[in-house]
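A single protein chain has been omitted; all remaining protein chains appear in their positions.
Our next item is chain A:
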Amino acid sequence: MLKNYQPFNKKKVSRLRTALNSCLKMANNDIDGTVIVSEYTKEKKVGEGTYAVVYLGTKQSTGRKIAIKEIKTSEFKDGLDMSAIREVKYLQEIQHVNVIELVDIFMAYDNLNLVLEFLPTDLEVIIKDKNILFTPADIKSWMLMTLRGVYHCHRNFIMHRDLKPNNLLLSPDGQIKVADFGLARAVPSPHESLTSNVVTRWYRAPELLFGANHYTSAIDIWSVGIIFAELMLRIPYLPGQNDLEQMDVTFRALGTPTDRDWPEVSTFSLYNKLQIYPPPSRDELRKRFIAASENALNFMCNMLTMNPVKRWTAAQCLESEYFKEIPPPSDPSSIKIKS
């Protein structure tokens, strides 16, 4: 399919100008089902995920740089991938500066293409690139933008379910964009059961580690808390090698939850196998996060509260003292991420 997809070529355009002109005349009369010039070009492959190939392209009418996610069709076992469906479904609903914009959808022959805003980098790249220096104010700015995006999803009753540094993309003007809604879903009603097999392991909330079949948007906040820790440490905070080890790593670092602060947590079937660790003392946390202020530690601890009911909501996070104390969050466009 792709071979047929010749990038739009400027010389060809001028040769076709007359033809296009008559075509444009037709386009003026009516909106629906009319003919307009070809809109999107694919210029260069920039990445590939499990269910899509991503290209850099241009929107012809505006000259805007965009990313085109071409959904792979041939290899599907169950038809159009769930991730593609979820991505379209939820991005259609959400418009926010801190959530990736779905610009358009088109079919080319039998391929589905999602047109997204082009975002040149992501937080994972930045965290890993040791040549890039960033300040506590930069971290605060990224946390603020991330939480604004997450809050917007949650107030629209959408859980992201896969927050991690590599899904927090950055625009050329420094804005964080929550991206990759391939695992997202609507906040469930009380009796609906869900799969706990969501979220990349290191960012998985304790209720998911326990295999809960009902959970809420609180799982996203846990992920944000872990991302915050990772930004401060510049290495993954709780990198478990496998699912069982993830529990051990998590509880060794943050204490095993007990029925006292999380009623009935011991009724999860996996609970009996657990080693009981005490929660870390404040001093211990201060040592772990040397540069963090008391308010920053509070902010983190409240996102990493074991009991999902007691964990802060996105709104509570946004109102935390951490954002009010100095240093103020950096202006996104001023953060230098080029090494």
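Everything that follows uses one rule, which is that contacts are C-beta pairs under 8 Å (C-beta built on N, C-alpha and C of every residue); 3 or more make two chains touch, one makes a residue touch a chain; residues count from 1.
Just so it is clear, contacts and distances are computed from a predicted model.
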Listed names "Ubiquitin-related modifier 1 homolog", "Ubiquinone biosynthesis monooxygenase COQ6, mitochondrial", "Cyclin-like domain-containing protein" or "Adenylyltransferase and sulfurtransferase MOCS3", with the criterion being the UniProt name of the chain not displayed: "Cyclin-like domain-containing protein"
Absent-chain contact - pick from A:R185, A:R204 or A:R311: A:R185
Residues from chain A at the interface with the omitted partner, ascending: 16-17, 19-21, 23-25, 27-28, 30-40, 61-62, 73, 76-80, 82, 85, 88-89, 92-93, 104-110, 112, 185-186
